[in-house]
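Here the complex is missing a single protein chain, while all its other protein chains stay put.
Let's turn to chain A:
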């Protein structure tokens, strides 16, 4: 028995154990990205709301600035409701692909449940070609469900729609000729989904809302996980990530080859006090308008503690938090959501500058694997 076990271990070691398939190079350290949902809300401090056109153009500009600052990834999500502007997120990503040269780009997320996986794949493969191999998909189930009605789907099929369409998306990514039958889409017979991405396939992640049950579903499928962390103790999310890796392992996947990303609120200012003060009205107002309840001050005030998952603070404080989270999670990518509730452009530009000059050098120095 002992001999057999050794053989198995040896076999696993011989297989390449890296995350190349997902374009992740851990020798460069934790990747840092920015993500937007395209929030389009009146500034709670002034009551003024910029036009949708200005907001979309600012998002494209932010992607350019992110690239100049050396940020690894920039992504745009789709929310089909009031107070958002990037419903057509693939179109925005296409403009970003054209406007940038090296930053990786993706969705955050693409609601695959209410889209046709064939069309989604065509879009992202095209963005991949325009961007010279920089496109990724993060597929999610939607945290708000108004889009089911808007796009003509039954919300009763919430889970079944996602699972079937996500499986098909993964299949299209792996196979050039598709034979497929399902419940929610016409069958595919010897179908070719074109164009193919530059390197033949795209990194496809599963967006996870924060519960272990949801994380485990990504583990069963053996796909990378993008985990939303809205608030609370960072330690809580360690158990979620552990559950994901455990399930992946038990289902024959090697967690060493599966990247984990986390996402959450981000804002830096000179002092931690200032950072919280600047960010709070946007978080509170944004939550009120889009989710119907504000963010409790009591819970937000706890962001001052290093152990809180909310990365709002002075640059030094935020660096310490991200490193602490990396120690707990061993994750490969962190996505900062800094424009929640329509934080004004000038502040976002300032944040990108601080990320480039102070935060990235520090986190790369400490997280690069030798």
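Keep in mind that, in the parts below, a contact is a pair of C-beta atoms (placed from the backbone, for glycine too) under 8 Å apart; a residue touches a chain by one contact, two chains touch by 3 or more; residues count from 1.
Operating definition for what follows: contacts and distances are computed from a predicted model.
Novice: Looking at UniProt, which of "(2Fe-2S)-binding protein", "Phosphate transport system permease protein", "Lipid II isoglutaminyl synthase (glutamine-hydrolyzing) subunit GatD" or "FMN reductase" names the chain we cannot see?
Specialist: "FMN reductase"
Novice: Check each of A:177, A:194 or A:301 against the chain that is not shown and name the one that touches it.
Specialist: A:301
Novice: For a quick check of understanding: of A:119, A:144, A:174 or A:350, which residue touches the chain that isn't displayed?
Specialist: Residue touching the absent chain, from the options given: A:144.
Novice: If the hidden chain were put back, which of A:27, A:156 or A:369 would touch it?
Specialist: A:156
Novice: Consider the whole complex, including the chain that is not shown, and state which of A:53, A:293 or A:369 touches that chain.
Specialist: For the chain that is not drawn, the touching residue is A:293.
Novice: Which listed residue (A:277, A:350 or A:365) would be found touching the missing chain in the intact complex?
Specialist: A:277
Novice: Contact with the hidden chain only, please: which chain A residues?
Specialist: Here the touching residues of chain A are 81, 144-146, 155-156, 158, 273, 276-277, 280, 290-293, 296-298, 300-301.
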